[in-house]
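This report concerns only the one structure given below.
Heads up, one of the protein chains got dropped from this complex, but the rest are sitting where they should.
So, chain A:
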Amino acid sequence: MGFFDEPFDLMTPPEGRVEGVAKVTGSGKYAAEYKVNGLCHAVLVGSTIAAGTILNINTSNAKQVAGVLGVITHLEKPVVPGMADEEKIKEARFGLPVFHTDKVYFKGQPIALVIAETLEDATYAASLVSAEYREDAKTVDFNGTLGFVSLTPAGKDRGDITALNSAAHSIEAEYNIKAEVHNPMEMHATIAEWTADDKLKLFDKNQGVNNVQRTFAKLFNIPVNHIEVISEFVGGGFGSGLRVWPHALACIMAAKLVKRPVKLMLTRPQMFYSVGYRPASWQKIKLGANADGKFIGIHHQAKNGTSVYENFNEGITRVTRLIYNFDNLKAEAATVPLNLSTPTWMRGPGDCTGDFAIESAIDELSYKLNIDPVALRMKNLALEKNPETGLPWSTNYINECIEKGAQMISWKDRKAAHSQNIEGDWNIGYGMAVGAWNAGRGNASAGIQMQKDGSITVQTAMTDIGTGTGISMQNIAHETTGISKSKIKIELGNSNLPPAPSQGGSNGLSSIGGAVVAAVNALKLKLAEHAALQNEAYKNVAAADILLSDKGISLKTANSQFFISYASLWEKNKLGILEVEASSGPGAERQKYAFCSSAAHFCKVRVNRKTGKVKIERLVTVSDGGKIISEKAAANQMSGAAVGGIGMALMEEQATDERLGTLVGNDFAGYHFPVNADAPIIEVAFINKPDPNINPQGSKGLGEVGIIGTAAAIANAIYNATGKRLRDLPITPDKVLLG
C-alpha cells in the first residue's frame, strides 16, 4: 500500500507527482478496481415516477435470473440500526432514507437493489424489477416554482440599502443559472465487505475517509475503528465526494444480505441524480455607485433549488460580503423544493454563482459610468480588511492579481465601447472578473515513519482527488527535513492513517501542510532525544535548531562535529522503525486576521454573428494562493478550474422535463462539459507570496478561486464583443443569437 510508485521503484521516474507512474501505467487502484475474493455485483433500480408512494414492487422475475443472489427493497432488507424508525432516520441526517421509506421524492430514486454473481447478471435482472405507484403532484421546474417561495434575510444588513436611491448610476438585473452536475470521470463506486459481524471494510470513492467512517459507524452502531475506508486513488470529486450518499449504504446493506463482498458502481446516468449537483439558481442584484464610481451599496437576492426531502442552501450571497467595500448591503435568500435529488457543494459552491451576478453587474455599471472595469474594481476593492468582520486581511493581493492579469492579456487592446473589434463574421471582445474565497484551515494529523537508511514515509488519511496533496506533502517534508524527495514516500487516503478533514472547500493543503510540518518537528525532536544519548549537545534542543539530511542529524548552531549518522543512531539505540504522529490546526490567528484566496480572470472571446458560436481565444487566470507549494500541480488546478468555468459559462446545463418530472439528457451526449477543443491553452500565473499567519507553509487554498469569476469574465467579454448582455447561464449559441 502506498500513494507512490511501487512497481517501478527500481528505475528513476521522470520528475513529477509522487503517484505519477501509478497513474500513467494504470497500476493505481481506484475504488472499484480492487481484487477481492468472492466479490459479487450490485445494480440499483430507480423509481420511474417523480413523486408518490410505492404500492408494490415485483422482484420475482429478477430473482429467477440465473446468478442472482438477492434483492433489497424497502420491504425486504437487512437491518440498519441507525434507520430503525422515523426518529432515528431524522437523527441520522443521512438525507434520503434509502430502502427505508415507501415514499418517492424524485425520479430515479433507488427503490431496489439487485445483487448477482456478475455485473451482466445483475444489470439484466435489475431491468426486470417493476413497481406500482400512487402518483402525487410533482414539479422539477425551478424557474416556474421560485415565485412561490419568499425571501428571508441572509445575514445582517449593513447600513441602509435605501441609500441606493440616491446613486448617480445603478444597475438592477436578474440572473439565472441552470443546474450543473459534477460528473467526475470516475463514477462513484463502493466495494463493501463485512470482515466480521461488526467489522466493515470499504473501498470507496469519496473526498474524506474519516467522514465515511463516522457516518457508517453511526448508522450501523459499531465503533468507528471497526470501519476501514480505503480511498487511495480518487477519480475526481469537485464536491460530489464530500457527502456519503445512498448508494454506498445500499452496497453495505447488500454485503450484509448476501454475506459476501459486494461492488456497486453507479452508471453514468445514475451519476446525475445520486451524488448531488450544483442547483439551479435565480438572483437579482441592485448595485449603485456615485458619479466617480465609488460603490454606494448592493441589494443581493438569491434563490436556489433543493430537494423536497432536504433543505440545501447554497450560500449564494456570501461572496457579496467578501470582495468589495459596500457600506450599504442587504442580502436575502430562499430555497425552492423540487422533485429532484438533493444538490450539494460543487466547486466554488455558492460563491461562483453569486460572483457571476455581482461581477456581471459591476461590468454593466462600468459601461454606464464610462470607467474601465479594471479601474472600477480597483477603486472599490476591500484591500485592508474583511468588510464583514472588520478583521484585517492577513494577506490579500487581489489587486496584484488584477494588475498582472491585465498585463498578461494586454488589456489595453480592449476597446472601451462594445462591438468595435470586428473580423469578418467574428466580433472580438475582452472581459474580466475577480473572485475570492474565505481561506480556511482544519485540524489535521500526519505521521512519519523513518527507516535506518534515512528514508521516510509521510502519512495521512486525507485523500488526493487530483489536487496534488501527495506531491505537496512530499515537497513540504523535503523542504522542512532536507531529505531528498526520492527518499520520501507518501501514504494517504486510508482511514487507518492519521485522521484529517475531508478534502474540500480549498482546505486540503492548508490543513495537511501544517500537520506535515508538525510531524517533521516531532520527528526531529525524537531523533534528538536519541542523539542526546550519544552527544549532550542534543539535550533539550528546539526543533528549529535541528537539521536533518539524507545521512543523519546535526545542529544548526554548532559545527559539523555534532553530526550523527542515522546508521549509528539506529545502531546505538537499537531502533526499528521510528514513528511519530502530530496534529495541527487553526488557532488564535483566526481571531486576529481574516483570510482569503483570490483570483482575477481575463478573457478574450470571438463571437460569430451568424452562428452565435463563442470561441474562447485566451483565458488568463492569476491568483493569490499564498505560497505555491507545487507549481505544476497548482497551475494544473487553476487551468482545470478555468476549464470548469468555461463549462459553466457556455455549455453546462442539466435540463429537466416538467411533464415527465425527469432529468433530460443525463449522459455525456446530453450534458456537455468542455472537451479539449473547447478550451484554449489556459494561461496561469500566481502572486506567490506566503501568507505568514494561515499555516506554517504559508499557502492558501486554490481549488475554488480558480472557478469563481471565470463565467463572468467570459460573459463580460461577450458583451464587449457584441453589446449583448447575457445574464442567463449557460450562454449557448441560441441565447447569443436571440440576445
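We take it that a residue touches a chain if its C-beta (ideal position, glycine included) is under 8 Å from a C-beta of that chain, and two chains touch if they have at least 3 such contacts; residues count from 1.
The working rule: contacts and distances are computed from a predicted model.
One subunit of the complex is not drawn; among "Zn-ribbon domain-containing OB-fold protein", "Xanthine dehydrogenase YagT iron-sulfur-binding subunit", "histidine kinase" or "FtsX-like permease family protein", its UniProt record names it "Xanthine dehydrogenase YagT iron-sulfur-binding subunit".
Only one residue in the set A:70, A:95, A:110 or A:184 touches the chain that does not appear here, and it is A:184. Check A:28, A:261, A:297 or A:701 against the missing chain and you find that the one touching it is A:28.
In the complete complex, the residue from A:46, A:235, A:661 or A:730 that touches the missing chain is A:235. In the full complex, chain A contacts the hidden chain through residues 8, 10-11, 13-17, 19-30, 32-33, 35, 61, 64-67, 118-121, 124, 127-128, 130, 182-187, 233-238, 265, 267-268, 465-468, 632-633, 635-637, 639-644, 667-669, 673-679, 681-682.
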